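Shown here: the complex without one of its protein chains, the others still in place.
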Amino acid sequence: MVDGLVRAIGSGAFLADDLAVTFGVLFSAIWGISALYALVTVPSDERGRLFAYFVPAAVGGIGVAFAADAVSFYLCFALMALPSWGLVTHPRTAEAHRAGTAYLGVTVLGEALLLAALMLLAAEAKSIHLAELRGALAAAEHAGVAFALVVAAFGLKLGAIGASGALPLTYGTAPAGAASALAGATVKVGVLGLLRLLPLGEVVPDGWGAAVIVLGLLTAFGAAALGVLTTTPKAVLGYSSASQMGLVLIGIGAGLADPAAGSWAIAAAVAYSVHHGLAKATLFLGEDVVRHATGHFRRLALAALVLPALALVGAPLTSGFVAKYALKHAVHDAAGALPHLAGTLLSWAAVGTALLMLRFFVLLMQEPVDQGAGTVGGAAAPRRAAAVLWASMLALVAGAAWLWPAGWAADAAHSAFDPTSLFAATWPGLVALAAALLARRLARGAVRLREGIVPPGDLVAGATRVVSAWLAPVPAPVIAGGRTRATGLPRMLLEAEGFWTVWAVAAGVFVVVAVVLVLVAA
Amino acid sequence: MNLVAHLPVIVIMMPLIGASIAFVAGPRRAPLVTVATAVLTIAPVAWLGARVLAEGPTRYEIGGWGGPLGIVLVADGLSAAFLGLVAIVGLGVTLYATGYYRVATGSRPGPGHGLYWTLWLFMWSSLNALLLTGDVFNVYVCLELVGLSAVALVTLAEGAEPLRAAMRYLFASILGAMTYLLGVALLYAATGVLDMRMLADSLGPSVAAETGLALMVAALLLKTALVPMHFWLPTAHAAAPSPVSAALSALVVKGSFFVTLRLFLDVMPAGYLGGADVLIGVLGAVAIVWGSIQALLQERIKLLVAYSTVAQVGYLFLLFPLARHGGEVLSAALLGVLVHALAHAFAKSSMFLAAGVTLKRFGHDRIADLPGTARRAPVIAATFALAGVTMMGLPPSGGFGAKWLIASAALASGEWWWAAVVLVGGLLASAYMFRLLAVFMAAPGGRPLPVGGVRTLRTEWVPLALAAASFLLVLAVPLVTRLAEASAVVAQAGGVVP
Partner (left out) sequence: MSTTVLYPLLGAALFALGVWGLLARKHLIHKVIAANFLGSGVFLVLIGLAGRTAGADPDPVPLAMVLTGIVVTVALTALALALIKRYYSATGLDTLEPAEEAEQ
């Protein structure tokens, strides 16, 4: 125990298996391009402040892919997640501050749950190596608790339903270069964590698979519904991330429900991470490029953004199609009614994704041109460099479907041309288009979504508002005279402490404790 | 003359002699004398530690008088670890104080300056004696000496509030010390000995001895400010001058905890006080939650840091319910608590010292009125951030190592709820530290912060160095492990590393 702790910190317990290399390359690419993008787009007087947070977050965010034991994983996870708060609060507006507080709340809660899970499993496995922790999970004394902790900890990171609101909130305020890294890379750490700790392909207690599938379904559809109702392009993208991660959860649930589906579940989770990471990072950078472009170039950029959007919907010849191919196999291979139901619902989830992408484009086209930091139409040099970086990201998205190393990806590419799967891949998009046009017609003059029925952040924002109202530090004039402005629960707690610390009460309490100790002892 | 044999008494005498010289030398030369003393005290402490590691625990009879009348000093791994802590933090606090009292009023020494040095060295000497004594009555004397000098140090701050706080502290201290002494009297009535080792051999089932020990433990809990007996701590620690706050929060509460540790692990057989150890663990858990919640609601940095001490002290007491399990659980829990005591001492002293700089530079320590501190006083903000990492228990800090060990011990014992408390405590600590750090990192407000006092290297960099020590403490875990193994209790439990 002690030995392991010292060794882990002294020598750094890292490894480079397939999973580590895949995620490591993915994270490096996204963090790297995002860093360059931030470098050229963020004003020079803000660069120092941004990169003071960006660099540690990137180091942790890439390092976590290679972590082999609980301590190094937790260390990298924290190094990635906590400094990211500085990325969210970067604009220093009240809104950014609120988003930062919400982000921090979700993050710290997730870390506590993760630490609890790691400790529980380490005590069970008598080791801190992730592989042994995974081996110990299914047979652990408190297996159910450990499983729930693992899913909750990474579910918070993935934006599972209930925590989905954290994603649009945080991406909404972070600069584009940071938002693309957060959406592209850090969310995928949740997937990596689940793959590292859940024994996919092995027999696990009944109900685990079903629980994760249900969580995935709720997330996929819930986040899509919330996303359609929001009013900024970045918020739509945030909810879309949560919705996509719901699909990953469905795949992982299928792998847990039936060991036979384990290897497809892993393949689907990895494929979704790569595909969605690249596509979402490209969308975030593209959103920024479009907002800063005018005229001809703006139209060109909007057109180019269709590629990552189509990839997310799972159109043939895109990386999304490959990922969905693996996911379909996973839910198909898993025995049981629930995985099959989930398989049927997958196409309807694609309708949700298509709707989100349409909503994104509608909102993006309404965005005014941001003249502040120069536009590409005006040919400002930094903006041109940014456009080039974004184009390199686009190239990665386009190539992702073809560079896939696994043999099955070639099968997937071939299958794209058989009529049934071609139909399966295209009808959700058409249905979504029809629905969007219908909704547009119906909504005209009726309910307008301008103010947003759902404020970005839903539950997370609401909880944050309540807690921050209680805990907001009070400036000088209000606390003068030793009286606090606090109301409600905080006031009660402070008054309780005030009562206990009156001398006669406090000393009386001591006498009581002494007497109780004597009675217990003698 | 064989100096080596006299090391334990040298460790006590060194600050005592320094205190006397500082008093006679006068306020102008006292800082130099104190710094010299602090530096010189490190040598015998390190030597004693090395000797304990090489040869195991040693006993020293003061003046050649053995028990039952004479006073015996005992140096083992536990006392060496705490002595080393006092020496390192003590040196940091001393260096800081030389800058702090110059900052106070420009070039002229500020109020309280003259007596600070002597009283601080007296307290240091008393603490060393407390950590070395092997005799339960001598513990009483040392506790009183520490308490007297601590109360006097609190009164060095200006204004009425510190006087009120000092008075509450004094009355609490008297109540605790007298209860302890009553316990000693009953214990002596039952056993006829005061020496801890002889007590360990002669303790049998006896109502008088059990009652006596229960009273002693209750008194020590009051002195360590375990909830709900923490009432004196936040005001006293927050009102004192910052170098004093740091020493009180980092070192003095650890002194009475150390004696509790000795009584439970070295003197009493397991379960001697019935369910008292579980009761104390429950109070520790309550302390973690209640202290953290109060820290979360405070409007001033020094009060936040003081309530954080109330919470962090709670972790120390989780040891006792876990110690009942013996063996591996006991060893891991003891090592965890030891690392926690050290990490907390470094982090807490750094935060109180940094709070002192904030007060001097900006004229106040109201959290809401300090946005932009990260830009205006980056070293201060970095100190709170580093110390905060330990408080939250994030890797690779000492706080993480401690929490991991304590929670692992809890899980290994099957009593997982103690581990849950550790995690909840980390969560709450994150909340109160981030509440402070978020203000520091925010954009500077419209009103410019008033800048007072003179910046000196010592007042900013000493806290940062202490915070860095708490952060890097995990590197010292092998040494702490060896020290823990050089104590009787762990040797009996079969070593630390499972």
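Chains: A and B, in written order; residue numbering restarts at 1 for each.
In this text, a residue touches a chain if its C-beta (ideal position, glycine included) is under 8 Å from a C-beta of that chain, and two chains touch if they have at least 3 such contacts.
Computed from a predicted structure; not experimentally measured.
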- Message: Touch as defined at the start, partner being the missing chain; which of B:32, B:189, B:270 or B:479 qualifies?
- Response: B:189
- Note on the structure: The missing chain sits against subunit A at residues 502-504, 507-508, 511
- Item | Touching residues on subunit B - with respect to the absent chain | 68-69, 137, 140-141, 144, 148, 151-152, 155, 159-160, 163-164, 166-168, 170-171, 174-175, 177-178, 181-182, 184-186, 188-189, 192, 194
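Operating definition for what follows: only the chains that are shown with their structure count from here on.
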- Note on the structure: Per the C-alpha means, the centres of subunit A and subunit B lie apart by a whole-Å value of 42
- Message: So in the complex, the part of subunit A that touches subunit B is made up of which residues?
- Response: 1-3, 5-6, 9-10, 71, 74-75, 78, 82, 86, 89, 92, 97, 100-101, 104, 108-109, 111-112, 115-116, 119-120, 122-123, 142, 471-476, 479, 484, 486, 490, 493-494, 497, 500-501, 503, 506-507, 509-510, 513-514, 516-518, 520-522
- Message: Can you tell me which positions in subunit B touch subunit A when the two form their complex?
- Response: 168, 171-172, 175-176, 179, 207, 210-211, 213-215, 217-219, 221-222, 228-229, 231-232, 234-235, 272-276, 279, 283, 290, 293-294, 296-297, 299, 332, 335, 364, 366-369, 392-396, 401, 404-405, 407-408, 411-412, 416, 419-420, 423-424, 426-427, 430-431, 434-435, 438-439, 441-443, 474-475, 477-478, 481, 496-498
